[in-house]
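Note that one protein chain of the assembly has been removed; the remaining protein chains are unaltered in position.
Right after this comes chain A.
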Amino acid sequence: MSTAPRHTALDALHRSLGATMTDFAGWDMPLRYASERDEHNAVRTKAGLFDLSHMGEITVTGPQAVDLLNFALVGNIGTVGLGRARYTMICQEDGGIVDDLIVYRLGETEYMVVANAGNAQVVLDALIARSEGFDAEVRDDRDAYALIAVQGPESPGILKSVTDADLDGLKYYAGLPGTVAGVPALIARTGYTGEDGFELFVEPKHAETLWQALTEAGAGVGLIPCGLSCRDTLRLEAGMPLYGNELTTSLTPFDAGLGRVVKFEKDGDFVGRTSLEAAAERAETAPPRKLVGLIAEGRRVPRSGYQVVADGKVIGEVTSGAPSPTLGKPIAMAYVDAAFAAPGTAGVGVDIRGSHEPYEVVALPFYKRQK
């Protein structure tokens, strides 16, 4: 499928800000506005503003909405309280990961599933297929929302100055409807940066108003617009997986070290249960490879697909790698043979275009914010 890239409601604004744009999952998105390192550091120390309108929203409503989600996803959606959110996954019958998702409970019988842009259609199709027999409706709401995120330690103060919503009462992984800068918004305390922050779902026609209001509200405390390039290094430092890199249909949540999202104890059957039980057993007794962190001793940067080596043998593969602005060194996530996965394992390197550069094996994440 080859079509022209889609544009978000903020496209003209990004261009007026001089953004370098990039094609991401079929969308023309800001890669960076100026220096991606400055943008990264702004989110770690002050605040950053992101257009994430490429993310795919799917609404599930009806008396059996929760039963459908419990059947279609691996998490226990029945325990998600009103106004709360849950990180979860949707898997194939063979246990392979279709996508990682956030599910927001917007009402008694109303949920919003947020999928990665590149997987939104597949997730939508799967939810519709899996909804058969349930008294629930699956609705494609991808065009109903623009998504703007404000992330970083200054983000609560910035948002407070443009909303009367009770942000202090809004916990991490919670969402509430409110008014921000005069426009109706779903305010969620979620993000993908390792910092405190908010994601604001609004109608596309209100996106520009909201963006400008947040820009003005944050100008005095160092908020700057941020592109997808720094979002990638922020999530990498925070040890958060990216679909297509750490997560694929050929891996189960257990293979990815995220078996905790699979809730076998929930009521009823769910897609992938039998395969995932086997995967859980395998991860416990004879894990094939494990996801680890790698920190460079040198300055050359590992990239996705580079081989991890020890004693001249290939023992794994890098899934994501970048220079870490916070650590000041190149870092990577990699799947390595279990025998080499323990933090501090000696003699591990990455084959960087023919030369074996030494790397330290560490536990994830690389960065954890001080609360």
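Just so we're on the same page, a contact is a pair of C-beta atoms (placed from the backbone, for glycine too) under 8 Å apart; a residue touches a chain by one contact, two chains touch by 3 or more; residues count from 1.
The rule is simple: contacts and distances are computed from a predicted model.
*Asks:* Which protein name, taken from UniProt, belongs to the chain you can't see among "Acetyltransferase component of pyruvate dehydrogenase complex", "Gliding-motility protein MglA", "Sorbitol-binding protein /mannitol-binding protein" or "Glycine cleavage system H protein"?
*Replies:* The record for the missing subunit names the protein "Glycine cleavage system H protein".
*Asks:* Given that one chain is not shown, which residue among A:N76, A:N116, A:S155 or A:S229 touches it?
*Replies:* Residue touching the chain left out of view: A:S229.
*Asks:* Out of A:V183, A:A322 or A:V336, which residue would touch the omitted chain in the full complex?
*Replies:* Of all options in A:V183, A:A322 or A:V336, contact with the hidden chain holds for A:A322.
*Asks:* Among A:R32, A:R86, A:R105 or A:K290, which residue is in touch with the absent chain?
*Replies:* A:R32
*Asks:* Just the residue numbers, please: which parts of chain A touch the chain that's not shown?
*Replies:* 20, 31-32, 35-37, 229, 233, 299-301, 303, 322-323, 330, 353
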